[in-house]
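Apart from one protein chain that is not included, each protein chain of the complex appears where it belongs.
Showing chain A:
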Amino acid sequence: MAAITIENLGKTYTGGVSAVRGIDIDIRDGEFVVLVGPSGCGKSTLLRMIAGLEEITEGEVRIGERVVNRLEPAERDIAMVFQNYALYPHMSVRQNLSYGLKNRGTPKAEIARRVDEAARILEIGAYLDRKPRALSGGQRQRVAMGRAIVREPAAFLFDEPLSNLDAKLRVSMRGEIRALQKRLGTTSVYVTHDQLEAMTLADRLVVLRDGEVEQIGAPLEVYRRPVSTFVAEFIGSPAMNMLDGEVAGGTLRVGGASLPVGVAPGKVKVGMRAEDMRLAGLGETAIPARLAYVEELGAQRLGHFEVEGQRLIAAFPAEQALSDEIALTVDPSALHVFGADGRRID
């Protein structure tokens, strides 16, 4: 087990294309860090640089006290779980689990002990002698995790391990990965494009955008105080509403409503979470909105509105009646105001 320190890390491909740059992340011992971002943001590249599968062109990665830049993946004391599992198809589950240990010259008895231990933890004991192709997706996923566990590495690296599973299995495996990581206490770095997966798994989130870190923080911190419109719209479902507004004379005008705010005058973007929206009471500052349609989620209903030509989503309790023309409001404390450059203004 070890901390992972990433300093000013960058990757430039021959030809000058830069995949990631200037990444600084301190991953504490035993922490579960999730790298999240849209496709092409460099999150997989970053993970593969930690793993040693991708060459580091700038900066350095330390696992524990060691700088691992020049080390082979096998020497970095990490284990990786791949999106397509990458199990060796011609080997039985047992052989898959023990292959890495065998290559390291671990004694036979020790290999057997660790494989049995992993099989017990992951409940894959019943099919240790089967080939991967005889297993379901979820079972293969467990085997892939087993292969990581038996190594007892300093860190687990997960590269979108759940995206090949169906929705229901994904939710349950998510819980299992979380429980397992808590139990083993192994430092983990997990890559996903699914913000919900990221929120539920992470001790800390690293939101990446175009090869750079946009925000690092605990999931709720990122959710409640996104540093930019990018993070605000990426984290949370439905995505945060983003309306154009203007500040003049200490008053924010947005969607036909005026609110007192303490920011500098100018054009701004105003973010409002769907669940922070509610129907305006009498005498409250209100945003007049026209209902476009309603999405029923069972526990809630999502109203999709049009406000001055912009779209806005608001969540209501399931029994809330909605009329076509409606007045919405939001607590000033729940407003997220972003400048013209997309950065948060407080």
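Keep this in mind: a residue touches a chain if its C-beta (ideal position, glycine included) is under 8 Å from a C-beta of that chain, and two chains touch if they have at least 3 such contacts; residues count from 1.
In this section, contacts and distances are computed from a predicted model.
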- Item | The complex's invisible chain, by UniProt name, from "Electron transfer flavoprotein subunit beta", "sn-glycerol-3-phosphate transport system permease protein UgpE", "Methylamine utilization protein MauE" or "Monovalent cation/H(+) antiporter subunit G" | "sn-glycerol-3-phosphate transport system permease protein UgpE"
- Task: Return the single residue from A:Asn84, A:Ser136, A:Ser172 or A:Ser237 that touches the missing chain.
- Result: A:Asn84
- Message: Among A:Ile6, A:Ala51 or A:Leu252, exactly one should touch the missing chain; which is it?
- Response: A:Ala51
- Item | From A:Gly22, A:Gly64 or A:Gly100, residue that would touch the chain that is not displayed | A:Gly100
- Message: Take the complete complex as the reference. Which residues in chain A touch the chain that isn't displayed?
- Response: 51-53, 72-74, 78-80, 82-84, 86-90, 99-100, 103-104, 133, 147
